[in-house]
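Below: one structure, written as structure tokens.
Missing here: one protein chain of the complex. Every other protein chain is in place.
Just so it is clear, A and B label the chains in written order, and each chain counts residues from 1 on its own.
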Amino acid sequence: MPPNFANTIRRIVSSSLLIAAGLISSQVAAQSPLFQPLFEVLTHPRCLNCHTKTDFPRQGDERRRHAQLVVRGEDNHGAPTLQCSACHQDENVADGAVPGAPHWALAPLSMAWEELSPSELCAVLKDTSKNGNRNLEALFKHMSEDELVLWGWTPGGDRTTPPLSQPAFVEALRAWVDAGGPC
Amino acid sequence: MTELDKISRRDFIRVSVLAGGGLLVACGGGGSSSRSNAPSGPGDNGGGTPVTPADAFQVGEFMRISTDNKITVLVGASEIGQGALTSIPMIVAEELDADWSQVTAEMSPVAANFNNPYFQNLLQFTVASSAIRGYFQGQRSVGAAVRQMLINAAAKRWGVEADTLRTEASFVIDDIGGRRASYGELSSAAAEEPIPNNPPLKDPAAYRIIGSSQQRLDAADKTNGSFRYGMDVDIPNMLTAVIARPPRFNGQALNVDDNAALAVPGVRSVHTILGGVAVVADDFWSADKGRKALIVQWNELLAGRTDSDTQRNAYNLRLNLPGLPIRTDGLVLLAQTLASETISADYYFPFMAHAAMEPLNVVVDYDGSSAEIWTGTQSATLDKIFAGLILGLLPDQITFHMMPSGGGFGRRGNPLADFVRDACAVAKAVRQPVKVIWTREDDMKGGFYRPAAAVRVSASIDSANNISAWTHRSVTQDVTALLYAENLLDSLADFTLPPLKELTDFETGMPYKIDNVLMDAHLTVNLAMPALWMRSVNKFSDVFAQETFIDELAMKVGKNPYNFRRDLLSEKPRHRAVLDAVADAAGWGFSSGGISQGIAVMGHWNSFVAQVVEVSVSANRELTIHRVVSAVDCGTAINPDLVIAQVESAVIFALSSILFGEILLEDGVVQQSNFDDYPVLRMYQTPVIETVIVNSGNPVGGVGELGVPCVGPALANAIFEATNERIRELPLTRSNFKIA
């Protein structure tokens, strides 16, 4: 398949997804249709379970509290002697039963996304005082290349993946960044 | 009268001089081989000199006193965490007047001499909280006899009368002559002394080891990694195997495509056995990878199709039909007719897995003419018999090492020896030492669960507001049915089935003074659904129903649940004593701050227990269990600290079952696989646990299961106190309760 054709297909698919997403989630729709697909991805359990506003991570699509009394800890890496890395390796292990990726950890509380509206989440995402001082291009790089972010699309086991494919997500992200990050 | 009873004490103990000095006490020997529970064969020479290496173990060495004053006691009961390796030697050491600091313990070989007297000396079988109850008296006699022989030897040496001597801490002491000799020094001479027929036993008031909270003898090895479980056995040239088992019980491998499995580096061979398909490899990881690469088509013609929901409906229907009566006092029907009101309640309890920390495993070294087997088990005698059947060997040709277990809870006491049979089938195919390892998933999905149960309880109240009738009906699976149906047993000529009455005893010992009582049971048979006893067996479900319903009756007649029970226990002093003790220790009726209390009481295993649970329930149904207080009367506590440890253990084990314990079957397929979908209690969920021992001075009772049954009803009663909701099914997650 010639790459330009594949790209065309991808664009069609992503724009139709974009429209569909806009239709099904009118209640929490972002004001900017360009942010809406990103919102759908960022609030998927694969992302949200570690972008919690609580002092613990969550597990599963039902987003239950992480078992074993796992806590956020002072540096978002768990309790001092029950660190995320006690179990989570740099890759999925045990046939995917135990998920893993490099620098596995909770996102800092400043990047807690739980229960945010699309416009709130968008604002938090762009706020350099909260997002690790990342401008839009740095955000693009982080969200399209970071191995922990990429894990969301290869989560192992029977875990579900975000509603957009990873390439479609990158395209949607590109479009949003190119448009100046409208919320 | 059992055969053992007919054998004189003189035959029972055999004493000889150890090579290189010292004293060796053996029980059995002489005419004892007639007590062998195994079929006799040409290799059985009557317990005399060994003819094969395996036979040497049949001699039944019981205790060693070496010249350096060290004493080793061999323990016939399984060490499954309850402390048999400590408490049983304490009994011997007491009557021996030994220096406890010089006593060590080892697991005994599997031999008739070490059979559990509780099971009429037929078996080494550590179930039904029977280790102390079974072995207590015999251990005392042996200790007392050897002590007398040591005294006699000293009397000879010093030329004095034996009755002028006394013993203390492994020394014979002559107060008049002002001299003393250690047991070690005397041991060789003592071995030549005649064995006393009826050595005097100590007055319990004189006990100095029994009743003391000694440190466990295995404590050090269990904290430095050196304690060896079956899983840790390693012998030269040993291979490792895992077994692919059918998705439904009793399925059979039909077609096996093992090409991909054999292509996994390290995989040696693949064998179809009765229980599944074994993948044998150089190490565990290769075997497990090989198993994942297997493609097996299963014949499910005879496979089990048990479905949790369907079975529940069927059990509930059967609650309407009369069952096999197990207790009938008075005239229930008449009392019900005359009653002003009869109320009833139905309960349901699901299948549960034992989930011991050490997954099942067996090492077998079989060379075609003899075998050596290592496994953590509660049922070594039957395991060994089944191993012989599978391998085509006589008992004398099998050396069976009963390893300490990383938990048992009944799963390792399977009279059908499922895990040993599987491993022997693999070994027979491999003819090389092989360790069969069950993964956690194998263990969780492998069956032999606590069977599901339905219970209906009813009570009639007469015009004077008294309880005039009580009925209790259980529907559950007969956990012994498989054993009796198993055609493998047909070939066991001569073999006497173990006395299992105690284990399938459905009588809860309903202790309350109610004149008219009818208890009956339906024991269903389901050969394609392996069930087995699990810690406290049917008491878990039957006592739950009994003790929550009694609470309902108390409310009904407007009485405090504690006082109501107390009044109805006027003729049960030991029940009453533990009930009073727990009420006192827990401060019954004095909880505050949104904490609710519940209480329950029972007696079984010749022991008694009452428990108070304190809970608070949040608006979103989160339970916080604050405290569990227990009062136990086990007659005589050999080691009070280990009794308390067993109660702590039982409370936590019970809470796991009550809060989360559920194995679900859908069309014959078990849905749980590991500790993520079969959670058990963790540190942060554990309440404060307080235990008081009520010392009644009665004969020894069982302790291992005692703390389990009352926790559930006491908690359910506390939840009612908090929410006005009655719990009729377990686990509590079914009622949408969560644990904080």
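Here is the rule we use: contacts are C-beta pairs under 8 Å (C-beta built on N, C-alpha and C of every residue); 3 or more make two chains touch, one makes a residue touch a chain.
Note that in this section contacts and distances are computed from a predicted model.
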Just by its UniProt name, which of "Carbon-monoxide dehydrogenase medium subunit", "Ubiquinone biosynthesis protein UbiU", "(2Fe-2S)-binding protein" or "Putative spermidine/putrescine transport system permease protein" is the chain not shown in this complex? "(2Fe-2S)-binding protein"
Could you tell me which of B:S226, B:S592 or B:N620 touches the chain that is not displayed? B:S226
Touch residues of subunit A, complete complex, unshown partner: 67-71, 79-83, 85-87, 89-90, 93-94, 97-98
Could you pull out which residues of subunit B are in touch with the chain that's been left out? 80-83, 213, 215-216, 218-229, 231-232, 234, 240, 265-266, 283-286, 355-359, 404-409, 437, 439-441, 641-642, 645, 648-653, 656, 674-676, 680-684, 686, 688-689
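Note that only the chains that are shown with their structure count from here on.
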Contacting residues of subunit A [partner subunit B, same complex]: 67-69, 95, 97
Write out the stretch or stretches of subunit B touching subunit A in their complex. 292, 674, 676, 679, 682-684
